[in-house]
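One structure coming up, written as structure tokens, with questions to follow.
With one protein chain withheld, the remaining protein chains of the complex are depicted in position.
A, B and C are the chain letters, set down in written order, and residue numbers restart from 1 in every chain.
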Amino acid sequence: MEWGRAKAGAVRGRTMETHFIYMAVSSALFSVGMAGVFLCRHFFKKIIATKIVGAGVFLLLVSIAERDADTFADPVPHAMVITGIVVAVSAAAFALALARRIRIETSRASFEDEEAAE
Amino acid sequence: MSALWQADNLPVWLVVWPTFGAIVLFLLPARWRGMTGVSFALANGVLALVTVFFVMEVGVLRQEIGGWAPPLGIALALDGLSALFILMTAVVGGVVSVYAKIYFTQVVVDSARSSLFWPLWLFLWAGLHGLYLANDLFNLYVVIEVIGIAAVALAVLSGKTRAMIAGLRYLIAAVAGSLAYLMGVALLYGSTGVLDIDLMAERLEPGLTTRVAIALMLGGLLVKTAVFPLHFWLPPAHSSAEPPVSAILSALVLKGTFFVILRLWTELFGVSLTFMAGQMVGVLGACAVVWGSFQALRQERLKLVVAHSSVAQIGYLFLLFPLITVPATAVAGGFEWAPLAWSGAVYQVLAHGFAKAAFFLAIGVLVMATGNDHKASMLNMVGRLPMTTFAIGLAGVSLIGLPPSGGFLAKWMLLSAIISSGQWWWVPFVLVGSLMTAGYVFMILRLAFAPSQHEAELKSVPRGLQVCALLLAVGAILIAFPAEWVIDLLEGTSTFGEVVRAGAPVNSGEVGP
Amino acid sequence: MSLPAGLLDGLLALLLVILAVRALIAPTLYQCAVAFISFGLTLSLAWARLAAPDVALAEAAIGAGLLGVLLINSLRDFSRGGDDASAIFGKDLPTALFSRTVISCGTLAFAAVLGMAMFHMPEGGGLTALTEASLPHSGVEHPVTAVLLNYRSYDTWLEIGVLVVAMLAIFCAGGFEGFRRPEQGPDSDPVIESLARLLAPLMVMVAGYLLWLGKAYPGGAFQAGVVLAAAGIILQLAGWQIIENLSTWAWKWGLGIGFFFFLALAVSFMPLGLGFFEYPEAWAGPLILVVEVLATLSIGLTLTCFFVYFNGMGASESRRRTR
Partner (left out) sequence: MTWNEWIPLIIVCSSLVPGIIIFFLHEEAHRTRTILNLAGALLKLVLVGLVYLGFRTGEVYKFQFQIMVDLEFMLRVDALALLFAGLSSALWLVTTIYAIGYFEGSSNRRRFFGFFSVCVTASTGIALSGNLVTFFVFYEFLTLATYPLVVHSGTLKAVEAGRNYLFYTIGGGTVLFIGVVGLTVLAGPIDFSQGAQLSGLLENSAFELKLLFYVMLVGLAVKAAIFPLHGWLPIAMVAPAPVSALLHAVAVVKAGAFGIIRLVYDVYGINLAVELNVLWPLAILGAFTIIYGSVRAIFQDDLKKRLAFSTVSQLSYIALGAAVPGMISSTGAIVHLVHQGLMKITLFFCAGNIAETTGLHKVSELNGIGRRLPLTMGAFTVGALGMIGLPPIAGFVSKWYLSVGALDAGQPWIVAVLLGSSALNAIYFLPIIHAAWFKQPPAEGWRDLRPKRRFEAPWMLLFPPLVTALFSITSGLFAAMSWSPLSLARVIVERVYFLQ
């Protein structure tokens, strides 16, 4: 019938445990990202780290959708992820703008720079 | 047209009106924004009053959006607790709006920049309304992000480098916090297949997944509420923003995530909470009280004193959780303290909201007059800016919890609840916190009475600004009087006075599918 | 699970983790950005493997594409005076080896707990069945579009709002509202310019097609909006400066129209006794299409504005420096 449904059905028939692999990746990405948010010093990396955390979360949601697939994968987590991606990108763009502005005005690239400067 | 105005649609208008305001303000040219913004804020106030009235008459209001019932659709729920928070937002927000209007016309930071305040502030306001009404975990995530981004944007409005750095720190903490929350939501959705809070509460089973999910959500929200030791972002962000923004951030934005924690704790997390979980959150709160107050005592700049004080005052709120989370076995003896603990915490929210907003607005006046916010600028203020000093004094009285004030009532109820629950170990924290608060409040007031050697000429400050600060400070005192009414309103909600009966520790041995 | 498919999934999983770590510990920012963009593209593959083509499109377009462009665009400011981003650990930790071990173990332990939680997750069942049952009443045929623009349209509306808020927030960060008209025309690359002439109309068409597709197939407003934004960005790079030359009134309405119209539509049937965001069933399809068109316009414009503003921030600084 339609592309999405057909494909989802096929996926369901083919791989039963795909979602477990991606759940493991999800937990790894979330943890690595969180470590990065707290430990990376450069603004740039901190922002990338938040995106990696986000990727971890979204991966779990989509894995759940795949797990709960019937004739097609559960669309609610998909919608949540699309919304989430847009929100996360908006926040990241804002953070990047702030970081860039700080860099331009003070040539600092991390919070520690600030402490060292004071 | 009658369908448009019926009470059922009230939750909708609460979201639509400020959002509409925000978008209109965005489209308007900068010079018209101030007046329009104040009008929208005042209209919000009227809406809030109507809301409170309806909730008192009708009780809990529910509205399914898009005609789709949960779990497919999203529902809004309006109960006494949310009505009260909406009312507080309206009153504090209304006064702050008037202040902002005067402030931004007087202190021209940069008109192109400061006019951004209005659409962002209305978006933030809409987000707060959305938060108080949300009954869906993912919807909560979206509004939390609206609030988070708008709050950080407001915090960096001043354009100072210090504010930018603080704002970035705030933003990263906020994003990480809300993503942790979303991770928890994902786990819970996977476990139950629904997002609606009520439905999920019915389906949620205790287990490892639930526990981890709760820990993640709680952790994320605690970061955003700036609970010790996750408060690191708060003092710089709140102290470097413009005064009306500081007032909004400390009085309203922090309370938003606290509201979410309160709602989730009592309505959703109950299945999997243990006595120790409550105690741990309580310990964080108690540490926040002591640490925040201690830091406040050490600060040299007034805004930092007040910002650190927020950390401490927020800590008090978290003493609620150990009190309402008791072992299932202990509940048999009755738990009449639960409503007391509840209303104590709610009163602490109100009192801190009013007092802290008043404090920041008053310091804004001070900074305008003297040009800086070092402690020494308070010298001899009682003679030079009596109204503002008085506002600081009244706000301080409420923060310390001296009678007669909202803060006093909050401490009274919390302490009563603590003693009657038998968890006496929280008592010293409340008392030491009060004493330390008295320490930093009077450290400021003391200077106001002291003579100053070389007195610089004060710049003139519009009277309206001083009046706004004083109004909120008087509000912090006056809210003590309608206490009975407030508690009545809260009793209209299903959750009010709820004790979370912490079950026996869940054995972690059970296996997933 | 068949072996080749399992191998593919395992490979993707490994690649994702390696790229994520790489994006965080690469010695130069440029390598970070490249690793991150590769990470985003790999993630798109993962989405596709997980039967989420909509997410794959969104991720590739917004997550890797737009954010990648913004990151690369910011690089020239950050890499000024050396592109060293090697220091990941706080300097006051005792020794690198020790702290690396502690951090790795901590992260692993955290991931293990989280993974356990996921592994033990009960089957909630999800909302697939319910979505499918309600699909005939939603006015669209593609389930994700139905969720986004009908069942949970409130969230989607708020999300478009987040974009507007983010635009305002970026104005705050940049320090001015609006876009600076360039003092002199930028130097444009003739290759890019001719490419843009070719690509831009094509992309607008693709955007329109994606939008139309969204009714029944993966695609829809966000994806279309991003493609539109891509067209805008390419034109910008080619030196067209569309946004800067728009009147304030025009770009403001452009940014706001999607959100505003969505709101207007949400309340417009309330006088008839319908709820917030509730449309008469017969009209739902066309109305959703109109919302999508306007949302696509706004999203495309907003994302283009993100880029233009970013570009302007750096440009105004470089002008200041050359003076």
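Just so it is clear, contacts are C-beta pairs under 8 Å (C-beta built on N, C-alpha and C of every residue); 3 or more make two chains touch, one makes a residue touch a chain.
All of these numbers come straight from a predicted model, not from anything done at the bench.
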{"item": "Chains in view touching the one left out", "value": "B"}
{"item": "Contact partner of the left-out chain, one of B:A41, B:V382 or B:A476", "value": "B:V382"}
{"item": "Which of B:F54, B:F232 or B:W412 contacts the chain that the document leaves out", "value": "B:W412"}
{"item": "Touching the absent chain when the full complex is considered, from B:M35, B:V58, B:V427 or B:A456", "value": "B:V427"}
{"item": "Selected residue (touches chain absent from view) among B:L297, B:A438, B:L458 or B:L478", "value": "B:A438"}
{"item": "Contact set of subunit B toward the excluded chain (per top definition)", "value": "343, 380, 382-383, 386, 390, 397, 400, 402-404, 408-409, 411-413, 415-416, 419-420, 427, 431, 434-435, 438, 442, 445-446, 449-451, 480-481, 483-484, 487"}
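Just so we're on the same page, only the chains that are shown with their structure count from here on.
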{"item": "Interface with the most contact pairs, given as the two chains involved", "value": "A-C"}
{"item": "Whole-Å gap separating subunit A and subunit B, where each centre is the average of the chain's CA atoms", "value": "28"}
{"item": "Whole-Å gap separating subunit A and subunit C, where each centre is the average of the chain's CA atoms", "value": "11"}
{"item": "Subunit B residues counted as touching two or more neighbouring chains", "value": "138, 142, 145, 149, 152-153, 156, 164, 167, 183, 187, 189-190, 193"}
{"item": "Sequence positions of subunit A contacting 2 or more other chains", "value": "30, 34, 43, 60, 64, 67-68, 76-77, 80, 83, 87-88, 90-92, 94, 98-99, 101"}
{"item": "Residues of subunit B touching subunit A in the complex", "value": "138, 141-142, 145, 148-149, 152-153, 156, 161, 164-165, 167-169, 171-172, 175-176, 179-180, 182-183, 186-187, 189-190, 193, 195"}
{"item": "For the subunit A and subunit C complex, residues of the former touching the latter", "value": "2-4, 7-8, 11-12, 14-36, 39-45, 48-49, 51-52, 55, 58-60, 62-83, 85-94, 96-101, 103-104, 107, 109, 112"}
{"item": "Of all residues in subunit C, those that touch subunit A in their complex", "value": "1-2, 5-6, 9-10, 13, 16-17, 20-21, 23-24, 29, 32-33, 36, 39, 43, 46-47, 49-55, 58-59, 62-63, 66-67, 70-71, 74, 77-78, 80-81, 85, 87-91, 103, 106-108, 110-112, 114-115, 118-119, 121, 123-129, 131-132, 141-144, 146-148, 151-152, 155-156, 159, 162-163, 165-166, 169-170, 173-175, 216-218, 222, 306, 309-310, 313-314, 317"}
